[in-house]
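The structure is given below, and queries will be raised subsequently.
Every protein chain but one is kept in place in this view of the complex.
Labels for the chains are A and B, by order of writing; each one numbers its residues from 1.
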Amino acid sequence: MNETIGMFFIVIGLVFDFFGCLGLIRLPDVYNRLQAATKCVTMGTCGILFGLFLFKGFSAAGIKAILCILFLILTAPVSAHALARGAHKSGVKLWKKSVCDKYEEDKK
Amino acid sequence: MKKSQIILFVLAFLIWSFLSWPPDYQHLIVGIFVCGFVSFMTGDMFTKRPYRLKQPGRYLWFFYYVPVFIWECIKANIDVAYRVLHPDLPINPGIVKVKTTLKSESALTFLANSITLTPGTMSVDIDEENGFLYVHWIDVKSKDIQRATEIIVKNFEDILRRIFE
Partner (left out) sequence: MKRLRWLIGLVAIVAIFGIAIFYPYASLLEWQSPLLKHSFSVLFLCALFCLWRILRGPTPADRAVAIDILGILVLGFCALLGIPTGRDWYIDIGIAWALQSFISTLALAKYLEGRNFDE
């Protein structure tokens, strides 16, 4: 029973991983790519790790999977934030159909 | 020993015993020495006001915050999947500016992380002195500061103020 539910979580995680990487290919500029990829890949990998926890129960690998989920949720947004800030400071422009850029106006 | 060092020691020892899970006494003894050394060296900067950890209301609000956060995450994933799979790419991106009233550093960190993992938004930079956040929004609904603040920040700000402030 536990293995069936774990397999369900793993399949959900793989589907969202795939959508995230598709967004990395299709979307037009750095910020949009970063947004789609970070959200979908973080949540998808968390789903895979939770499926591993359901497979293994409270053994060594299961507890480490839970620790990995906590670590990933805390650090993935931080690295996305740092990369977006670095990209904007290195002068990467937004997509040409973007609506507004308040950060560029305030920097001057 | 300060209070902050003791709190860091307990947290680090908990993580150590999870990492070496079937606990036996050799691992635990080594863990006591390593965690003691780490908390003695870097314990001063872990938390500034340790008395907050004694107030039980904050933990209750934290347990209310977790399901709200997970629900917003699932909504964000479905939103991104819809935008990526649609043939016309229905995006309308831009960087907007929102105002926040939170002051402490941990609350601002959690607010930025929550904004990044919720539907359509990603935090780019923080102006701590004036309390402004610059947010990249994949589907800009309004350029006005007040209106954008109501849509993006409002839900999380109320909960996070009760947890961290």
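By our rule, a contact is a pair of C-beta atoms (placed from the backbone, for glycine too) under 8 Å apart; a residue touches a chain by one contact, two chains touch by 3 or more.
These numbers were taken from a predicted model, which means no experiment stands behind them.
Contact between chain B and the unshown chain involves residues 87-88. Although one chain is hidden here, its contacts on chain A can still be listed: residues 3, 7, 10-11, 13-14, 17-18, 20-22, 24-25, 30, 33-34, 37-38, 41-42, 44-45, 48-49, 52, 55-56, 59-61, 64-65, 67-68, 71-72, 75-76, 78-80, 82-83, 85-87, 89-90, 92.
The rule is short, and it goes like this: only the chains that are shown with their structure count from here on.
Residues 16, 19-20, 22-23, 26-29, 31-32, 34-36, 38-40, 42-43, 59-60, 63-64, 66-67, 73-74, 77-78, 80-81, 84-85, 88, 94-95, 97-104, 106 of chain A are the ones touching chain B in the complex. Listing the residues of chain B that touch chain A in their complex gives 15, 18-19, 21-22, 73-74, 76-77, 80-81, 83-85, 89, 91-97, 112-113, 116-117, 120, 122-125, 134, 136, 138, 140, 143.
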